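Okay, handing you the structure first.
Heads up, one of the protein chains got dropped from this complex, but the rest are sitting where they should.
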Amino acid sequence: MDDAVLVTTIGATPWYENFWVHLAIGAVVAIAFFFFFIVMYIWTERRVIGLFQGRLGPNRVGPLGLIQSVADVIKVMFKEDIVPDKSDKLLFWLAPFMAFVPVMMILAVVPFSENFQIVNLNVGILYVLAVSAISSIGVFMSGYAGNNKYGLIGGMRGLAQFISYEIPLILSLASLVLISNTFSVNGLVQAQTLPNILMMPLAFVVYFVASLAEISRTPFDIVECDSEIVAGFNIEYSSMKFAMLYLVEYGEAVVTSVLVATLFLGGWHGFFIDGPIPLIIKMVLVFLFILWIRATLPRLRVDQSMGFCWKFLLPVALVNLLFTAARMTFFPDLSNWIVIPASFVFTAIVIYLFAGLFKPGRKVAEND
Amino acid sequence: MTKKIYEELQENCECARICGDYAEIVPDSLPDCALFLKDNGYDYLDMITASDHIDEFILTYTFKNLKDKDDVMLRASVSRENPEIPSLSNIWIGADFQERELYDLMGIIFTGHNNLKRIVLWDGFEGHPQRKDYKNVA
Partner (left out) sequence: MSLRTEEFVVNVGPQHPSTHGVFRMRFTLDGEIVKDVEPIFGYLHRGVEKLMEMRTYKQGIPMTDRLDYVSAINNNWPYVLAVEELAGISVPQRAEFMRVIMSEMQRISSHILAVGSQMNDMGSFYTVFMYMFREREKLTDLMEMVTGQRMMYNYMRFGGVSMDFPAEFVPQLKKFIKVFPKYMAEYEDMLYDNEIFLARTKGVGCFKPEDAINISTSGPVLRSTGVDYDLRRDKPYSVYDKFEFDVPVGKNGDVYDRVWVRMEEMKQSVRIIEQALDMMPGGNRFCSKVPVALHIPEGFTYKEIESPRGMLGCYLESDGSDKPYRCHFRAPAFINLTALKTMLVGQKLADAIIIFGSVDLSMGEVDR
């Protein structure tokens, strides 16, 4: 492995390898990256979904509507901050922070280039999984604290969905760890001579679908479906707290696309140059794919979504883990030319077989 | 030329008279007439309406026979002082909202209806706007 970035010795180190300087620069870069991409994502989403639907997106504020998000943030800041009388005040104030901050913390272990990441944790994957679970508590807290039935329903649905889909997520990451032999995120990227999506397409499918459900995106957006329970868990919030909860959704989308690009698409490996630019391109491509799914599909009902997780995704993830473990034990040095086509065939077979087991619809009456 | 169904109706229930393409009945015999029509194929209750003729309210009921593509119209007259008529909502659920609306706007009481309260106007409203003596209309 190449040079680790974090140097913890104090004293005879140059200033740019000083721990505190590095931490300060890293924090600034991470926060700037995070907020910049949230704003870009909001703009991209509105314009691209407009393209899908045959209309323009925002096109008044600034050239191509680029400053629309800024205008929205300013509008939201000037709104009156209403706190319902019967709500649980402490939880009401705490919930947006608890939902928002952990999402940002995930960026601490993502390698932006070969030499630069904020913390080179050797259990990076575990850290990511642990921290992302905290934000789901924040979402449920916000639904509960508003003392509103709609919020409660939304919060409970979200929590149930989040907990259920964590398991296939972790299982697919476990199979990644098996072939790369390391838990650290930078190690996973460096072990990808070929992107992991080619080596393990089934793990990619499981991870992608599970993380769509984690970030509550269509078709799993029962948490915030605005045509059924009005606004779900953030129904009682206004002004900055609402803005934070709204940013949570896009922040999670940013972090998910960064993680998918890092873990499966090769991270900072690029065709001609390595570094942050290929990472950003891959990130945006993943996000466009998430948008495409949102523009096309309607949403699943909550029991169908749960059924999909427990009856389809979990068995598929388990099968994937089993076969990966078998392959690493018995054929550790198989050539890539055999592994890649075999993986794709294996993926197709498993998905076809398991899709027969799970039908999301209901049995129709006898006269059909 | 009167339809055969009206003649059968006159034999079996208390029908005042047949006038062309409708029949006038006594209000209290309404459930019997309706059940007779239902047994003879006219099982679709189409419309219930009423109009205010100063001394009396005249209610109009239409029934349909979906298989033979035929219609029947019944009219009943209730007095203004005592505007009561038996309700059909126990036989046809479709009569439920229509009778409530007539109670709301005209003040006709449908006896036997299990939820006779105002439907298009709010609960505290006073008066029955569709009556001819209701003032205060634009």
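Read from first to last, the chains carry the letters A and B; within each, the first residue is number 1.
What we mean here is this: a residue touches a chain if its C-beta (ideal position, glycine included) is under 8 Å from a C-beta of that chain, and two chains touch if they have at least 3 such contacts.
From a predicted model like this one, the values you see are computed outputs, not experimental measurements.
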item: Contact partner of the left-out chain, one of A:65, A:96, A:187 or A:219; value: A:219
item: Touch criterion as defined above, residue of A:181, A:296 or A:336 at the omitted chain; value: A:296
item: For chain A, the residues touching the chain missing from this view; value: 49, 52-55, 149-150, 153, 218-219, 221-222, 225-228, 230, 294-304, 359-365, 367-368
item: Contact footprint on chain B, counting only the chain that is left out; value: 43-47, 49, 51-52, 60, 62, 66, 69, 71, 73, 92-98, 101, 105, 118-122, 129-130, 134, 137-138
